[in-house]
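Left out: one protein chain. Kept in place: all the others.
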Amino acid sequence: MKVEDAICAFCGCLCDDIVVEVTDNQIVSVDNACSLGSARFLEDQENRLKGPIRQEGGEWRDISYDEAIDATVSLLLEADRPLLFGWSSSATETQAAGAHLAELIGAVIDSTTTVCHGPSILAIQEVGHPGCTLGQVKNRAETIIYWGCNPIDAHPRHMSRYSTYPDGFFIKNAFRDRQVIVIDIRKTESSDIADIFVQIEPGGDYAVLSALRMIVLGKGSLVPETVFGVAKEQLLHIANLCKKTRFGALFFGLGITMSRGKHKNVRNAIELIDELNRHTKWTITPMRGHGNVYGSNEAFTWISGYPYAIDYSRGIAFYNPGETSAVDILRRKECDLCLIVGSDPGAHLPHICSSYLAQIPTIVIDPYPNATTHLATIQIPCAINGIDAAGTTYRMDGVPIKTRKVITTRYQCDRDIIHTLYERVKAVKGHE
Amino acid sequence: MNFLFNSGRTVNQGSYIDKKNSRQYQDETSCCRMNPIDAFRLGIQKENRISLENEHGSVVCTVCEDKNLPEGQIFLPLGPYANQLIPGTTQSTGMPDFKSVNVVVTLTTEPVAEVGDLMKACGGVKYEG
Partner (left out) sequence: MNEILLKNACVIDPINGVCGELIDLCMKDGWITDSVSEKALILDAQGYLTLPGGIDSHSHVCGTKVNFGRYMSPNDMRAGREVSRGIMHPISGYSVPTTYANSYRYSAMGYTTILEGAMAPLEARHTHEEFMATPLQDMMANTLFDGNWNIMEAVHNKDLKRAAAIVGWTLSAVKGFGIKLTNPGGTEAWGWGNDIQSIHEEVPDFGVTPAEIITTMIQANEMLNLPHSVHLHCNNLGMPGNYATTLETMDLAPDLNEKRQTLYLTHVQFHSYGGSTWGDMDSRTEEISKKLAACPHIAIDMGQVLFGRTTTMTADGPMEWRLYTLHHNKWSNHDVELETGSGIIPVYYNRKNLVNSIMWAIGLELALLARDPWKIMLTTDNPNGAPFVRYPEIIALLMSQKYRDAVSHTIHPRTEHRVPLFALDRELDFYEIAIMTRAAQAKALGILDQGKGHLGFDARADVAVYPIHIDSIDPARNYTEIEEAFKKTLFTIKGGTLVTRDGEVIVEEKNRTFWVDPQISEEYDMTIDQQFRTQFDHYYSVRMNNYPVSENYIPRGVCIKTKTPL
């Protein structure tokens, strides 16, 4: 059976043209997906955790779902300062359930945004976000800039679906009518296919952005001969291209959010785009990593008012990244329980955080054994968004798409698991 | 030798992301990219391993040459190996200093740890299931 227009929820591209061939409830082939998506669909079943597992006294054993839920409920009730982390692979229905659970138990809830595009959000909160949906780029953009990101590796179909390669309503021949500029501290596969590659010395993004802004503002005479390894001639050339193009789209990634300056780098980029909008049309879009990390920002926001790092311990929604963000809470050893949904902090957070996770009750809701499994107390496998569960997922540009379920398994959707935990905890708290 | 250390996504690291305990994931995320000239200066042969160390931690990696990397810079894909070298401070932004951290690189005969053993060293209990 062919499932057409299936959605791959691996990365922020959220490609929705995947064709999945299913025979006897097994995925046998996948078309249109990149290697990341193909691996996600094809290698799924062999990697799943068969059932819940629990670690006690240095030993792992298989347990029942009932025992896993019972134990998790007890731990949640006992915790004084729980942290609910992850969420970026779950559908918004699950993320919303997580936010309500956090309200109920006065937890801190945070998603992987915190170590990815959190700084982008901080910048947006300072200066706003002049953006658009990806179809605007496809149909109109003559100039594409990829800054501090390597789409060929991290978002493999981005260029072919949305930016560099596809023809659009106003771009009849993308190959001829579009130019791609890659700006990075190192050469990558993406820079190899660019029309122009600008190599910046590490830590130089802020200064280069400032230099471009100066030139666009007509104050180019103030720019020195080189800025962090970039020649002034090249900066003048780029700025001129940007002012003359009919429509430009800037995409940026962790190269800017993670390096020195962090959200100030992003702010500078946004302000450059604001300035360019006085001359022509430009938009800026963060290359969101996980398939539904933007969904976590959306759901957390309409419920709490804030996109991530929300602390409910005071009975209000309280937001202060740096204080209420997962890495800082774990580093300060402040939480006494961590519930992790669809994410792998053991692999992706600094090891001081991993070490602390090993010391506190850590419950993981994730279909696969991963790095965090070795740090966990309990792991409960669940269904996967876009494979054996369907749900609302937000693409990197904010467009919401509903994934399709292509196979049926006995795994529960993580939304149902969170609901069960919520109802069980509420029942106990109601009697207090 | 001192290096500026950078980490980021690679397509291979991403394709094994749901198999973090696999050999392929380990190989990809523990393979340190280095400019051939720097490798030559360190006296690295093909099967050698290196130890990366700074005030936040240390980790043993394999080496692969990448002429696209400037001299003085090394790169590890995002993952548990890279994170041994990253501090938990965030400058009040929530975001750790993943990029542009300094490390000292030396040759070593230590083996590359499995992901489970890295986590065990953090205080976890390795799951073999």
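When the chains are written out, they are named A and B in that same order, and each has its own residue count from 1.
Heads up, the rule we're going with is that a contact is a pair of C-beta atoms (placed from the backbone, for glycine too) under 8 Å apart; a residue touches a chain by one contact, two chains touch by 3 or more.
The shown structure was predicted, so the numbers you read here are calculated from the model rather than taken from an experiment.
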Visible contact partners (per top-of-document touch definition) of the missing chain: A
Which of A:Ile7, A:Ile53, A:Leu250 or A:Cys413 contacts the chain that the document leaves out: A:Ile7
Per the touch definition above, residue among A:His117, A:Lys138, A:His348 or A:His374 touching the missing chain: A:Lys138
Residue among A:Gln55, A:Thr72, A:Thr92 or A:Ser354 touching the omitted chain: A:Thr92
Of A:Asn277, A:Gln359 or A:Thr408, the residue in touch with the unshown chain: A:Asn277
Absent-chain interface as seen on chain A, which is shown: 4-5, 7, 16-17, 92, 96, 100, 103, 121, 124-136, 138-140, 161-162, 167-170, 246-247, 274, 277-278, 280-281, 283, 297-299, 301-307, 312, 314-317, 319, 392, 394, 398-402
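By our rule, only the chains that are shown with their structure count from here on.
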Geometric centre distance via CA averages, chain B-chain A, whole Å: 22
Chain B contact footprint on chain A (complex, rising order): 10-11, 34-36, 38-40, 43-44, 47, 49-50, 53, 55, 58-60, 62, 114-115, 118-119, 122, 150, 152-154, 156, 185-188, 202-203, 254-255, 257-260, 262-263, 289, 309, 321-323, 325-328, 330-331, 344, 346-355, 357-359, 367-376
Touching residues (chain side chain B, partner chain A) in the complex: 4, 6, 8-11, 14-21, 56-57, 68-70, 73, 75, 78-80, 83-84, 86-100, 115-116, 118-120, 122-129
